[in-house]
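Only one protein chain is missing; all other protein chains are in place.
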Amino acid sequence: MAAPETAEARVRDSFAKQTIMGTIGASVAAVKPGEVEIVLPFSDKVLQQHGFVHAGVVATIADSACGYAALSVMPREAAVLTTEFKINLLAPAKGERLRAVGRVVRAGKKLIVTLGEVFAEEGGQSKQIALITASLMVIDTGTGLRD
Amino acid sequence: MAAPETAEARVRDSFAKQTIMGTIGASVAAVKPGEVEIVLPFSDKVLQQHGFVHAGVVATIADSACGYAALSVMPREAAVLTTEFKINLLAPAKGERLRAVGRVVRAGKKLIVTLGEVFAEEGGQSKQIALITASLMVIDTGTGLRD
Amino acid sequence: MAAPETAEARVRDSFAKQTIMGTIGASVAAVKPGEVEIVLPFSDKVLQQHGFVHAGVVATIADSACGYAALSVMPREAAVLTTEFKINLLAPAKGERLRAVGRVVRAGKKLIVTLGEVFAEEGGQSKQIALITASLMVIDTGTGLRD
Partner (left out) sequence: MAAPETAEARVRDSFAKQTIMGTIGASVAAVKPGEVEIVLPFSDKVLQQHGFVHAGVVATIADSACGYAALSVMPREAAVLTTEFKINLLAPAKGERLRAVGRVVRAGKKLIVTLGEVFAEEGGQSKQIALITASLMVIDTGTGLRD
């Protein structure tokens, strides 16, 4: 089996191993160097008590968008692990689907800092509903962790 | 239908409406005034690419533990909504199950600040794997939102 | 004494009351609706043990830039108070001066969420050294707090 040759293939290959994404119904919408988009169609499996998408689910796609944005700029022998993130919820997460966009702000040798935005889309309109900042640690795949 | 009479009944009643909890397999383990515990058995539905529980799933149970800790000290006519949280991931989330404990640090009239810890349990041992701080806004149920 | 008539006058008037700004040597560089810049010349009064500007000082100007960005979009009868902020330090804070830019991301009735960036400037070059997200609570000046 050939190794993935591009950042996009690498991201999509790793994303396919994140079983939570299949469980909630999320998919990768776009991959560019340093920027990844993930979309989540609204479904009745991912809600909190008022019928909005749960903040933790919003965080799940936002964290993965940020993590894969980081991975997209990493050399092949490095993996990444989230060490912390903070999310501000700006408005209720409702609509036809959510779109999370993660971007690399600074890629250091040991830590990568990312910024992400989540939008709720409905009827052709888009509204920002969350803002996330996340730090990822660069891990040598010699540890056995691979992305 | 009678209204739930205790904080515990209220928390369990609201939790049952969070469809994401059924989707990932989480349940309420304990409710005390100002403190709520949620447990999540390890399963292959909630993982990231290395086989650990996804940071967003850890955040999901931690956020709900904090949110319900806040709700447990609210008057009946108030609901709560998370406005922000930050989570530090301390170690990989693996083991037989995760246990999230949320506690109220300060309950103001408009905002409630909470602190939560998540532990991985395996073979009778418990290890802290995450630390969360979350803010919740107090919402008048006259807005139509109820918990 | 006439009341300040513009957002800029209001911000500068309030900033002049922040005694910490005189103590560290910071000043307002620019005010636009929803965006405020604060600058801090490097000095030997504001350092940590390695000779960089202390992270708390970086946070001080970043928090005020965000808070005044929020205030710049508030009606006259409202004041603002920071309820939380998170800052990622991206690189050591050194150079001729620091420049913090705060912007409003979402202005709700009760809470305002802001995003700020801090840059180190030296020899005509600018490098981002910090990223902040901050929440501010809207306070009725009927409480006695005025900005």
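As written, the chains take the letters A, B and C, and residue 1 is the first residue of each chain.
Criterion: a residue touches a chain if its C-beta (ideal position, glycine included) is under 8 Å from a C-beta of that chain, and two chains touch if they have at least 3 such contacts.
Quick caveat: nothing in here was measured; it's all calculated off a predicted structure.
Within the whole complex, touches from the chain that is not shown fall on A, B, C. The missing chain, though absent from the display, is touched by one residue of A:A29, A:V73, A:A107 or A:M137; that residue is A:M137. Hidden from this view is one chain, which touches chain A at 83-84, 86, 110-111, 135, 137. Summarising the interface, chain C meets the missing chain with residues 14-15, 17-20, 22-24, 44-50, 54-57, 59-64, 79, 81-89, 92, 145-147. Mapped onto chain B, the footprint of the missing chain covers residues 86, 88, 90-91, 105-106, 108, 113, 115, 128, 131, 133, 135.
Here, only the chains that are shown with their structure count from here on.
Ranked by how far their CA centres sit from the centre of chain C, the chains are topped by B.
Each chain gets one centre point, the mean of its Cα atoms, and the points for chain A and chain C are 30 Å apart.
Chain centres here are Cα means. That of chain A falls 22 Å from that of chain B. Residues of chain B in contact with two or more other chains: 83-84, 86.
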